[in-house]
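Before I ask anything, let me first share the structure, which is written out below as structure tokens.
A single protein chain has been omitted from the complex, and every remaining protein chain is retained in its original position.
Now for subunit A:
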Amino acid sequence: MRTSGTIIIRGIVQGVGFRPFVYAKAREFGITGTVKNLGSEVEIHASGDRFEEFLEAVSRGTPLSQIDSVDVQNLRGGKTEGFTILESNSGSLSGFIPTDVAICDDCIADIFTRGGRYEGYWATSCVNCGPRYSIINTIPYDRERTSMAEFPVCPACESEYTDPACRRHHAQTIACAACGPGLALLRADGTPVAGDPIREAAALLDAGSIVAIRGIGGFHIACTEEAAGVLKCRLGRTEQPLAVMATPEEVERIAVVSDEERRILHSRERPIMVLEKRDPVSHPTISDLHTIGCMLPYTGLHHLLFANLAHPLLIMTSANLPGYPMITDLGVALERLPGQVDYILTHDRRIVNRCDDSVVRDGYIIRLSRGLAPKREAIDLGKGCILGVGPELNANISIYKGGFCITSPHVGNVRNPQTLAYLQETAERLGGLTGARYDRIVHDLHPQFLSTRYAREVAEATGAELLAVQHHRAHIAATTREECVGIAIDGVGYGDDATIWGGEVFAGRIPYLDRVAHLEVVPMPGGDLATRFPERMLYGILPTPEVRDILASRGWSDIELAVLVRQVERGLNVAATSSTGRVLDAAAALLGICRERTYDGEPAMKLESAAYAGKPSAWDLEYRQDGGCEVLSTRSLLAEACRRSAAGGRADDIAASFQYNLARGVAAMAVRAAEERGIPRVALSGGVAYNRAIRETIRTEIRNAGLEFIMNKDYPLGDGCISFGQVVYGGSVEE
């Protein structure tokens, strides 16, 4: 029986109330000694008869901590009187900063406690809740290294901070109305509005105003459902579905919520959940899809706002140009938002690190951000330090070092100077926080991505080795390191053969993934123009007189049509692609569901919504061999859809069948590849896998063939997994 020892606990132990927790346990078990935070580990010197019980208790950690290992050694140093919490030290940096978490129930109760010291205080938090990553400058996480440093605590807060019996003992974000950050309501021109900012803002929102609200990781733009049309016009985004924040009761009224979805919706990460509407055509101004993105209030400010609001629901969209970083700074908001918003509800706590809302659908992460990132994954990729700079759209970065991979929050579409600068800033900040010295930098194979340019610059500055990884291999690497048949179905990624891939089946084990099957290679007339106008894809795949007539009937001028026909004939600026997304786009175009893509994935998402009410039937599938690969003919699928449509078939049935047969065809090629090679499992990744009908068809087909089916729920299925996949891939390649 030990009665003393030095305990080292490694993991996420900062900013999660670990030391006060240890202190409380020491008192409970009559232990003397000290506890100290060393960045990614705590060091406890402990003596007392009930040492073993104490050890077991502290090994369990606090709600927000994540423990990787617990080591016990002989007690270093002498015995001490009592138990004390020592100042933090920066030590090794293998652990990581906790993420921003939603306000806890205890703090919500505090805010609504009449006469309580936190009554009505918007930034109430405790050791179990509140902002973390978004306010942190450097680690170890202590108030002086966060943007809370600008708010010296008042005596009342000080006494709670030092009271080991209090929930706010050593809570770095402790603040109250007397000492903490304050709120202000401004007109769009920056002049203040008199009165209580929250009450006034709620009244203005109820009356139909559009209000920018500064939150945890950036600004939202909020308004009621009635004002949605005005907002969409002002933003110039008339089609894109908007996310809402609503009371739990309202969410249940609007959408069908499964137990699993309810758990995620209420989790402390509080992501936006993409839910199926109870009535698929309800709330059309918010979303014209059969789904709607919902989140619950997650800060004291949100709870106070809803308490004052007559409406049970607010539209909450992040304040940015599409593809550009969310606005975090009041100065920038005042410069950019007039014209979009009428008022700005702001606070004076600096947002150090931008963090968008996370988005989850069916348990799969669409956007890895607030609450979920920086994401830390224990994985052994050897001794080297690796940076993955991601792709171009929906990018983030990942850093591997010493047994852990850290993935940043969502950065955005790295195709403009601001987002490139944000990528750079994110990489530098996470690199600094983890103490990274890169041996290898992994980037996408696409020759023109700005992230590739950035990778080259870092490699040049650091002497690190550069490695290019094909986009869809990175998708599979992000899913599994085991030998597998890997299906990657998404938009477009640059392929080995300089054509554009996106409907790929691989076999092997990273880094040796052979392309064994794919969708038919079809023309993309005008390159990216065919992504924007899906009818170009339709004609590219089916250059028939019937399709020409369809386009002509939809208002294509004779000249435009003749140019398109000639372009396909001559192959001028026509790329070749096996993309799944582009085929779905073409089907959406055929059925007249979407003629112009105004946001990422729009045609395919609208096709999915159209298919929701339809009944799928099995069509004949056509395969052939090409250069050692099995190829599924998407041209014949689209031709079948065209025939059925011309024969007066229902659009919803055709849409459902098209998705079903495409999925069946991809799955069949994967099954054959697995059986031929004796591989027992099939992995799936890529943005098209968010489509429930397609994903579940593939899952069923794979399982019916007696194969294991794997997907990764910890990373996005879309391009938010690429930087992680790059790092994993990079870690599997010998130097």
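Before moving on, here are some points about what is shown:
Rule of thumb we're sticking to: contacts are C-beta pairs under 8 Å (C-beta built on N, C-alpha and C of every residue); 3 or more make two chains touch, one makes a residue touch a chain; residues count from 1.
Please note the rule applied: contacts and distances are computed from a predicted model.
The chain that is not shown carries the UniProt protein name "Hydrogenase expression protein", picked from "3-isopropylmalate dehydratase", "ABC transporter permease", "Hydrogenase expression protein" or "DMSO reductase family type II enzyme, heme b subunit". Check A:Thr113, A:Ser159 or A:Asn573 against the missing chain and you find that the one touching it is A:Asn573.
Checked against the full complex, the one of A:Gly182, A:Gly527 or A:Gly592 touching the unshown chain is A:Gly527. Per the touch definition above, the residue from A:Thr224, A:Asn394 or A:Asn712 contacting the chain not shown is A:Asn394. Contact with the undisplayed chain is limited, among A:Val341, A:Leu450, A:Leu607 or A:Val682, to A:Leu450. Within subunit A, the residues in touch with the undisplayed chain are 236, 321, 323-324, 391-394, 415-418, 420, 446-450, 490-494, 498, 500, 524-532, 559-560, 562-564, 566-567, 570, 572-573, 575, 577, 581, 600, 687, 718-719.
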